[in-house]
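Yeah, one chain of the complex is gone here, protein chain that is, but the others are all in their spots.
== chain A ==
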Amino acid sequence: MRKYWQIFKINWDSVLVYRFNVLLWRVRMMLSFLTIYFFWGAVFSEYSQIADYSSASLLAYLVVAFFLQTLVFANDSFRITAEIATGDLNNYLLKPMGYLSQWLARDWSLKVLNLMCFMVEITALTLIFKLPVFFLTDWCRWLVFLAASVLAALLYFFFSFLVSSFSFWYPEHNGWPLRFLMLMFLDFLSGTAFPLDIFPQSLAALFKILPTTYFIFFPAQIYLGRLNPGEIVQGFLIMAVWLTVFIFLAKKAWQKGLQIYGAYGR
């Protein structure tokens, strides 16, 4: 465990070497959030209710989604794609540590750093734009929300690794094409820009069984208290099933991938 803690710290330091890069990344994240926020702000300046959402509840959803986006999607492990494609994976295969575990440690160091930036940003944005920040007072719901958020981050990690492992079979463009396709779906299906239950019931029912729903939408709904205990349990069960499936497939992809790995570029 100690070596992964060291990796966590090393990654933290190496990210902070490029501080300007971190700053611009966070500026982009804030702009993305404000883009969505201003759009919905404009809608609610003319309408008091959209689907089941009042102005306050939808804008609060966006703030929680911004937090979850920072926690769940902040990752360095997208570089796995290029490491496989360029043969840099060799460097890790020789080291006495788990490849996925060290990436998990690196991802979490980036997540913690991003969350710290988020706290500063959300404070500033709240002061400037009077964001409807909604603090939970119910500790039980806090715990359930945190559990769902951490599970969502894990779910995304294994999902993302599966996409990266495509590089074993198709290393062109550093394995980026499938990731690009994934990101296009993720933008829409995770619920970052809007809650997924504003769609018609048939679509909302389909979203319920997709893993992407559990990255942002499901934890955000828990935070906002929009789910009853039965729905929360059902959501956790679906998450657990997807996590098991992704871990299993990631293991398989890793084993099969290593068998055909050609270390191209080395």
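Here, contacts are C-beta pairs under 8 Å (C-beta built on N, C-alpha and C of every residue); 3 or more make two chains touch, one makes a residue touch a chain; residues count from 1.
The rule is short, and it goes like this: contacts and distances are computed from a predicted model.
Note on the omitted subunit: UniProt lists it as "ABC transporter permease", one of the names in "Radical SAM-linked protein", "Electron transfer flavoprotein subunit alpha/FixB family protein", "ABC transporter permease" or "Zn-ribbon domain-containing OB-fold protein".
Within the whole complex, the absent chain has one touching residue among A:F199, A:F236 or A:Y261, and that is A:F199. Of A:F188, A:F248 or A:Y264, it is A:F188 that touches the chain left out of the display. Listed residues A:A51, A:M97, A:L143 or A:A205: the one in touch with the omitted chain is A:A51.
On the side of chain A, touch with the chain left out of the figure occurs at residues 20-21, 24-25, 27-28, 31-32, 35, 38-39, 41-43, 45-47, 50-51, 170, 172-173, 176-178, 180-181, 183-185, 187-188, 193-194, 198-200, 203.
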